[in-house]
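Yeah, one chain of the complex is gone here, protein chain that is, but the others are all in their spots.
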Amino acid sequence: MVDYKDPKSTIAAVQVPSEGEAGKTGSWRSFKPVFNPEKCILIKSEKARCHICWMFCPEVAITKSRPPTINLDYCKGCGICSTECPHGAITMKKE
Amino acid sequence: MELKHESNSQATRGRHVEILTGNHAASHAARMARVDVVSAYPITPQSPVVEKISEFIASGEMSARMIRVESEQSAMASCISASITGARVFTATSANGLAYMNEQLAWAAGTRLPLVMCVVTRALAAPWSVWTDHQDAISQRDTGWMQVFCEDNQEIYDTVLEAYKVAENDNIFLPIMVCFDGYILSHTTMPVELLSQNEVDTFLPSFNSHLKLHEKIDEPVGVNPVTLPDPREGFPGYMEFRYRLQKTIEKAIDVFEDIERDFASLSGRNHGGVVRGYKMEDADIAIVGMGSASSQAKKAIPHLREQGIKAGVLTIRLFRPFPKARIREALKNVKQVVVFDRDVAYGLEGAISAELKSALYNRKHQPHVQGFIVGLGGRDFKTEHVIHGTKMAMEYAEKNEVPDETKWLGVDK
Partner (left out) sequence: MRKINKIFTFTYNNYSDWRIIKMASKNADRALVEIAFHGRGGQGGITASNLLVKAAYNTGKYPFVMAFPVFGPERRGAPVGAYARISTHQLFDRTKIDEPDIMVIMDHSILKSVNPITSLKEGGTLLVNAPGTVNDFRKEYGVHPSIKLGIVDILQIDIDIGLMIGGNIPILNTPILGAFCKLFEDIPLDVMLDVIKEKFSGNGKATLNAKGATIAFESLQVS
């Protein structure tokens, strides 16, 4: 943690990326992403490379795993993953 | 630090002396400072600085990496990136090239990167001019960079070395511009005494960065994220960073003087720290200027004294941070101050005279200050101008007049 009262911490602004910088943002959500494994290319083929959802998620709430998992504690419900998934494997559902 | 009364830039200890242009003096200093990365874009009259460095790299005398870029903005961006990783960086530019860097200059200062940049001063277009004045450097004075102005080629060499030591000081970490007059110094050869590489290495140990991103390859960090108006848990606000920048640059005056002392004991040469006096011991009138303007004023002193005018010259070496207290101290016995600006803070007056007045305001001793605009776009600033300007200022002082409009020597009717 940076102590901003320490003069050394105000030399230059350096931020170490970590999850939940702004607290548990999962409570901000109106729509939540629902993952459909049947449509996900990563499940359909073992050789497939995709993880577009992981790459686009601005909150780092999707894991780079097979299948990807969504951490709803931090997911803000922005829907970018659902828009970007080329296979339609993520749909947004009302909370 | 005591006001130094004569500059001492003559060869003293039988070291190697070369006859160098101001540009090449800067290149030699960069070579001996063991700079790691150089990135610059050519512009007259700065180009020979970097051309010489690329010769040094080609011949193996220097092991720096030269990054070729397509503009000054990219040159400064490359310098910033290199410096963040912990490299010692050098660059140089002039005039519109410096103006083109403006946005990146603020990033460099805000990230507190100890870059050293030679600004070979030249008039800002339009209209186009390749000749000297201080407008380019002066117009970047509020970016958070330190600025030093040099008067001869020896001072350029020495100042570049000092600049690294000041910029990389643990309590400073700020970028610095070493400014010298285009052509008048940049293309004029003068004897320059070079230190030995051993001496430079002792004076200037390797750079210990406050960021050291090269050591953090596996733990990525974000540099300069959006910073909120107010501090939040664990992270300062914008104002905290800017507060620290200002407090640090204020401290730089003392640090600069300490380093000047170290350099003087090493080299036997003393450039006077942040301000330098010439015949100021008994002066009633102080002529104030920077770079070539102050040299020329010194040339006029014997003529003025022959006519019974007790004048001396106060050279401002460090323009940013502006050494207010040192200037007040140096001017405490003079009745009058005449300022020659090779620049204009358009819509106000010459930048030096405006800042000098602010340094004297609200104080007990307030000598009469009269500024003149001279030598823009490379026009010769002659000894006659100094004499005439001083006499004009004396008339104003006698009549207790302070004209609001600026006075342009040689152009005013």
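Letters A and B mark the chains in the order given here, with residues in each chain numbered from 1 onward.
We adopt the following convention: a contact is a pair of C-beta atoms (placed from the backbone, for glycine too) under 8 Å apart; a residue touches a chain by one contact, two chains touch by 3 or more.
All values derive from a computational prediction rather than experimental measurement.
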| item | value |
| --- | --- |
| Displayed partners of the chain not shown (whole complex) | B |
| Selected residue (touches chain absent from view) among B:E70, B:E306 or B:D404 | B:E306 |
| Identified contact with the non-displayed chain, of B:K298, B:H368 or B:K407 | B:K298 |
| Options B:E250, B:D380 or B:E398, residue touching the unrepresented chain | B:D380 |
| Contact with the hidden chain (one of B:T188, B:N224 or B:N333) | B:T188 |
| Sites on subunit B contacted by the missing partner chain, in the whole complex | 7, 10-11, 17, 19, 130-131, 181, 183-184, 187-191, 292, 295-296, 298-299, 302-303, 306-307, 378-385, 387-388, 409-411, 413 |
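What we mean here is this: only the chains that are shown with their structure count from here on.
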| item | value |
| --- | --- |
| Centre distance in Å when subunit A and subunit B are each reduced to the mean of their C-alpha atoms | 49 |
| Contact footprint of subunit A on subunit B as seen in their complex | 110-112, 173, 210-211, 219-225, 227, 231, 234-237, 240-241, 243-244 |
| List of subunit A residues in touch with subunit B within their complex | 1-4, 7-17 |
